[in-house]
Structures are given as C-alpha cells and as structure tokens.
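A single protein chain has been omitted from the complex, and every remaining protein chain is retained in its original position.
Chains here go by letter, A and B, matching the order in which they are written, and residues are numbered from 1 within each.
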Amino acid sequence: MMAVYVLCLALFCVGVYAILAKRNVIKIIVGIIIAENAVNLFFILTAYRVGGRSPILSPGQEIMRVVDPLPHALVLTSIVIGLATTALLVAFAIRLYEKYGTFDIEKIRELKG
Amino acid sequence: MSLIVKTVTRLTVGLILLYGVYIVSQGHLSSGGGFAGGVMIALSFVHMMLAFGKETAFKKLSEAKALFFESLGVLIFLGIALLGLVGGVFFLNFLPPGEAFRLFSGGTIPFSNIAISLNVGAGLFTVFLAIVLLNNDSERK
Partner (left out) sequence: MTMMVLYILLVLMIVGSIIAVEIKDLLSSVVALGAVGLGLSIVFLLLKAPDVALTQIVVEIFMVIILIRATLRRDLESSPTRSRPLGAVAAIGFIAILMMIATTSFKDLPTFGEPAMRVAATYLEQGLSKTGAGNLVAAVMLDFRGYDTLGEATVLFTAVIGVSAVVRRIGRKKANRLKGRENA
C-alpha cells in the first residue's frame, strides 16, 4: 500500500473524531479545519510526478516533465472557500457565547432560548 | 499596543501592501495570482488595525468603502465573463494573447486577477471588522 495515502487518511480520521466526539464548539471548528486540510493534501498528492518541475514556465525552456496543474487550480479554490466557511462558523460561535454564556453544546441544548 | 509594535508596524505595513500588489500584478508570469495577493492586502489593513486601534483603521478604509470595493470586484469579474459573449461564447478570452512572458500578455487574465483581488481583500477585511466590532460591543455591556 502507498504509505503517504494512509498517513493522509489518518489525518482525516483525527478531524472526523474531533467533529463527532467533542462537546466544545471551538473543538468542533478545529476538527472541521483539520479534515479540510487533509482533503486538500490528498488532491496535491495525486498530482505529484517524480522528478517533475513546478507548473510555471520560463522563457526558453521546453515543456518537459511537469507536475499536473489541474488539481492545483481546484485546491486553490478550495482553500479560500474553507476560509470563508470558517469565518462564518466563528461568527456563529461568538453569537452563541453571547446568548447562552457557554461554549458547551450539551448545556445549550438544555437551555432552549 | 506598546511602542515597539507601533514603530515596527509603521515601517512594514506599506511594504506588505506593496508586496501584495506585486503578487497580484505578476499573477500570470510567476506564482501567486488574485487569491494570495488579495489576502495579503487584507492582512496589511488588519495589521494596522491591530497595532493602532479601530479609529486609525477607519480613517484609511471605512466599512462602507470596503463593501463598495467588494461589490465592484465581483461585478467587474462578471462583466469580463459576459463580455466574452462578444466573441460568441460565455467566458471567451477575447483580448489577443500577445507575446509570452511580457507584462501585457495573456488576454483577460490580468484583469480577472485584479478583480478577484479586490473581491477577496475587501471581503476579508469586512469579515474581520464584523468579528472585532461584535466583541467590543459585548464587552462594553
């Protein structure tokens, strides 16, 4: 088995464990960020070519072994969308703290506005 | 903030803004592009706000102006896409390619980079303002 893919999957599993089994809202947000980093890493891993060059051409150099540029474009978009989602989640967390006084989702579920 | 932070900020915040503009403008020749440059421009304004307080940052770029720039960025990008209909297809690259590796080459790609950097930079600064102002409002109570 390819060991790098297994390590990337382990990083994703740490993130999923944090989303499902933690009580603090900030820990859940940390889990979402870690899972997103793992997915972006997986995309770039599938695009690597051994002995390749980065996909930026310079004058006077022919197109030799270049790594795959298509996943790079997809991951660039994904990173910025992840930032927008995280900002929205943090705004929600601050609002929750103002209204209920705690970050614990078990207590928030009992209070009910 | 202490005096060391204020002096260092005064010296470096202009350089950070200039570096962000450089990365946006050379997006089609070297690594970078609209997204990284836009985030750097937003980070320079955030830096000034963290060191000097809210009032100084509001004088440079108030909330209304930031929202205006962000909407302008999205509208310019959409306009470039719709102008491709002149050539017959949505999103056609209608300007001539030019010779490679010069600054004015690549068709509509440099203009798209500038539009995206406006969108991302102003948007992230608005998000930071909103989160910080919400904190200040709650602590005053």
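Some points to look at:
Here, a contact is a pair of C-beta atoms (placed from the backbone, for glycine too) under 8 Å apart; a residue touches a chain by one contact, two chains touch by 3 or more.
Everything numeric in this text was worked out from a predicted model, so none of it was measured.
Subunit B meets the missing chain through residues 23, 27-33, 35-36, 39-40, 42-43, 46, 70, 73-74, 77-78, 81, 91, 93, 97-101, 105-109, 112-113, 116, 119-120, 123-124, 126-128, 130-135, 137, 139. Touching residues on subunit A toward the chain that is not drawn are 1-11, 13-24, 26-27, 29-31, 33-34, 37, 40-41, 44-50, 52-59, 63, 66-70, 72-77, 79-88, 90-95, 97, 102-104, 106.
By our rule, only the chains that are shown with their structure count from here on.
Mean C-alpha positions place subunit A and subunit B at a centre distance of 23 Å.
The touching residues of subunit B, when paired with subunit A in their complex, are 30-31, 33, 35, 39, 100-101, 120, 124, 127, 130-131, 134-135, 138. Taken in their complex, subunit A has these residues touching subunit B: 54, 56, 58-59, 76, 79-80, 83, 87, 90-91, 94-95, 98.
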